[in-house]
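Every protein chain but one is kept in place in this view of the complex.
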Amino acid sequence: MIGKVLVANRGEIALRVIRACREAGIRSVAVYSTADSGSLHRMLADEAICIGPPNASKSYLNIPAIISAAELAGADAIHPGYGFLSENSRFAEICERVGIKFIGPSSQAIAQMGDKAAARVFAAEAGVPITPGSTGVCASAAEVKRVGAEVGYPLVIKASAGGGGKGMRVVESEREAAGAFSAASREAAASFGDGSVYVEQYLEPLRHVEVQVLADAHGSVLTFPERDCSIQRRYQKLVEESPAPHIPQEVREGLMNSAAALADSLGYEGAGTVEFVYSEGNFYFIEMNTRLQVEHPVTEMIAGVDLVAEQLEIAAGEPLDPAEAPPAKGHAIEFRINAEDPRRGFMPQAGTVEFYNPPGGPGVRVDSHLYPGYKIPAHYDSLLAKLIVHAASREAAIRRGVRALDEFAIAGLETTLPLHLAVLEDEDFQRGGVPTSFLKERELRNEKGLLRLASVSA
Amino acid sequence: MIGKVLVANRGEIALRVIRACREAGIRSVAVYSTADSGSLHRMLADEAICIGPPNASKSYLNIPAIISAAELAGADAIHPGYGFLSENSRFAEICERVGIKFIGPSSQAIAQMGDKAAARVFAAEAGVPITPGSTGVCASAAEVKRVGAEVGYPLVIKASAGGGGKGMRVVESEREAAGAFSAASREAAASFGDGSVYVEQYLEPLRHVEVQVLADAHGSVLTFPERDCSIQRRYQKLVEESPAPHIPQEVREGLMNSAAALADSLGYEGAGTVEFVYSEGNFYFIEMNTRLQVEHPVTEMIAGVDLVAEQLEIAAGEPLDPAEAPPAKGHAIEFRINAEDPRRGFMPQAGTVEFYNPPGGPGVRVDSHLYPGYKIPAHYDSLLAKLIVHAASREAAIRRGVRALDEFAIAGLETTLPLHLAVLEDEDFQRGGVPTSFLKERELRNEKGLLRLASVSA
Amino acid sequence: MSETSNRAGESPQKPLPLDEVEKIVDLVKRSDVGEIQVRRGELEITVKARAEPLLSAAPAISHHKAVPEPASEAAQEFSPKRNGLCEVRSPVVGTFYRSPAPGEEPYVEVGDRVKAGQTLCIIEAMKMMNEIPADVSGEVVEVLAENAEGVEYDQPLFYLRPEE
Partner (left out) sequence: MSETSNRAGESPQKPLPLDEVEKIVDLVKRSDVGEIQVRRGELEITVKARAEPLLSAAPAISHHKAVPEPASEAAQEFSPKRNGLCEVRSPVVGTFYRSPAPGEEPYVEVGDRVKAGQTLCIIEAMKMMNEIPADVSGEVVEVLAENAEGVEYDQPLFYLRPEE
């Protein structure tokens, strides 16, 4: 039994967890930095504790402050949300040590999947297809060349401790191997304090698909139909949908079985996501995110599951009920509304929300920490709101998305709302199944105040 | 094919229809009174036409103005919403005459169900159980006494042209029959311009349950699991849920079959609701509402159907797909947030919405025309917003309701939000299946700023 | 207003001209401008309108119709008389016709003098012809609607300059 949960996060995901706690009859404790004293997560939680100054390293990433807050509040569990400490195995380990339940997998599982090179090996051993490439870390450019000779070019070098595109280099030919290796290692060392890299075949065009996993403490694993997160800008997802368009049923089953096999062999507990690339009918493991994802609501909408409620139940030791993964229904799309100006190079926006009115009506869900008059601090990430639409078919979901985006009113700063309308208008997007290069291959044009996407001519 | 719909309504239901049009690729035309120039329905429709001054009889009830607006805009259909002209058979007939599709049943079906005494006879002929009482209209107090002698007291006299409790009198014994008859006739004549009344056995305690019907132009009828609308104040529904708690499956089937039989024998087209009283295992027909109801979203939430989209398709002549009434899933509850002060005798509130932030997150739907800064005109009904929650079970839906109501922020005027929290806290409500006398049997108490319901001691 | 210059030789005991401030406040409110500043010599008065914090932001977001436009109510309050002109507005929704029948002469032209009660136009609504009369006597200054076009309730149709 969990009686009180400390939510070690901010913004919409802190609200998401606070809401789930409230509905489960669990008391919630918000932690906040001094920059977030006017935040909804502080106001909606049952209790709130200030843990530090605006700088995240001294507040939301400040392990001693968060553990102290949990001890002071008498919380018996901590929900890390996403980002911040959610995939920090040391944090999970400290929680384990001080007897506070970390809502997520064991610190060991986090560490195993946190080392991306080792995770590849682990996945391969669990029978999950991996992209052809190095077995574990590459110690030198020579090893990159050896892989190149074996699987062919282009290759991609990735940081083993990484994610999000940092420490990543594409290698078009053997000539580039040495330069790319040292550049990637340097960047990885600078970004993650660990210069280890590994190398894979570079598949292009590819789609990013991922499978949501729920696993309980008793060995049961549930998986859900895949999400497609191919609409990205600089490796940041912008639009996610489920199910992925035009994925054959046998591939879907393959994805779900692979994700289940990996979770199983990890002895995984809680919610997690296994990410794959999908290219020309084949899929390959990329990495596993050992936490809740930003885009979890699209799965919730089509499967009728409450993933955060499930996390809380799993953390309390309750067994999963396989009936909780019923056949998915309809199609859901999520749009990330960021405080960025798509008309000016996605320049980050801060300031006050002068006017705010989210859309309503059927099939519309909004997860957001905004309110009219809210001052957006400049210290944290730019996600303002997630709009999720659900309808009987993908076509209907797109139309609902257009309707809801058009109603969504945020004034006082620029947001990515117009970009999403432009994406929904794109014919390739409407057909479905576009690759991750979708946005890179298009330029944004301003036409009569509306944003449109136009293909970049070759 | 319908290309353009005039929405002959205002407030949240006008928005509901405009949203459905938008999602169906149909242009929408809003009509508005001068009091509604700052309304969202005016702003979100594709076109908007001012049809008159604030007084509804000169604007939203002004048939020539609305027909003229439809002709000017070139609308090929009119959606009447609920209230106003939605059950006005003359309006439907004029639409038929001028060749504008009235989105709803034929004027004849509206008229047949509009005469409540005749509707009883019609329902009985269709094999639908009706409350014991008069066959058609009662011409005199003597007829009331004859019914009393036959079925016993108490009886209830109702206006044949009526609805909403007007022209209604309970008759406890034969002694009261003459007085009640003349009072009811007088009130009915004053309220509806028609003094006809009929009499029924007065069942108490009773629950109000109703069945949503969809019927296409080709003879197909779909029905959905019943809604329970027993939480009422002065015959005005406040909370509605679906399915009704503790209704045996065979009763559910009986209700749905009765509703289908009635719609069938009427040659009904469009969306409609057959209302029943449910008392001690039996159900009896009360009336049929030949329009969309305020509480239609609870059915949408559990059945995954879009009733307004279906109305538009039916109006366009498309056949219903029986797959559109899949097994209902979970439990939904709707709360009507009215501009009324529950702490002061439900005094109507007008004024400006100083702050507005609707709740978000999973399983929460808000249908509302509010925005921060909106000035609520004093001329129309008090419904500000509908909050609908959906969860896997009734218990979970109640907890979600508490969470969402507590987050729902409306400042600048008093609303029924605290009343709803008090209802959800009530143990009898939590057990489920309370009668329509629920609120009458309780008094509202103010405890430390919170509203609570307490049983009135006998 | 003080005629002496600033700095040296000031007379700070002189009371502030609060009645003049009040007039400027009035002017700001009536005129719907953002700010008025008056300076003469040492005296300077600045009055700023209260920012509409909510709705003033609306124009910032281009395509989002959901943000309320400044309500037209205020405009309507003032419009019946603009520069001493009388506005004739449509009492019904319908089609505006300037002449009794196609091909016939318009009821009125710009420059015509009309008497109160004289028909200015007809508006057809549901096959009914509604004659719209002048409510004052005076000169037709402008016709604001197009012949045979739809007009909504309260839409301005004519400007009349009333007789003195």
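All chains are identified by letter, namely A, B and C, in their written order; residue positions are counted from 1 within each chain.
The definition used in the following text is that a contact is a pair of C-beta atoms (placed from the backbone, for glycine too) under 8 Å apart; a residue touches a chain by one contact, two chains touch by 3 or more.
These numbers were taken from a predicted model, which means no experiment stands behind them.
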For the full complex, which residue in B:A117, B:V308 or B:I410 touches the chain that was left out?
B:I410
In the full complex, which bits of chain A touch the chain not displayed? Write them out.
34, 37-38, 40, 43-44, 49-53, 59, 64-69, 71-73, 98, 371-374
Write the list of chain C residues that the hidden chain touches.
2, 6-8, 10, 12, 14-16, 18, 21-22, 25-26, 28-29, 42-51, 53-54
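Heads up, the rule we're going with is that only the chains that are shown with their structure count from here on.
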In terms of CA centres, which chain lies closest to the overall middle?
B
Per mean C-alpha coordinates, the chain lying farthest from chain C is A
Taking each chain's centre as the mean of its CA atoms, chain A sits from chain C at a distance in Å of 54
Averaging only over C-alpha atoms, locate the centres of chain B and chain C and give their separation in whole Å.
42
So the centre of each chain is just the mean of its C-alpha atoms; given that, what is the distance between chain A and chain B in Å?
42
Could you pull out the residues of chain B that touch at least 2 other chains?
44, 371-373
Enumerate the residues of chain C that touch no fewer than two other chains.
54-55, 65-67
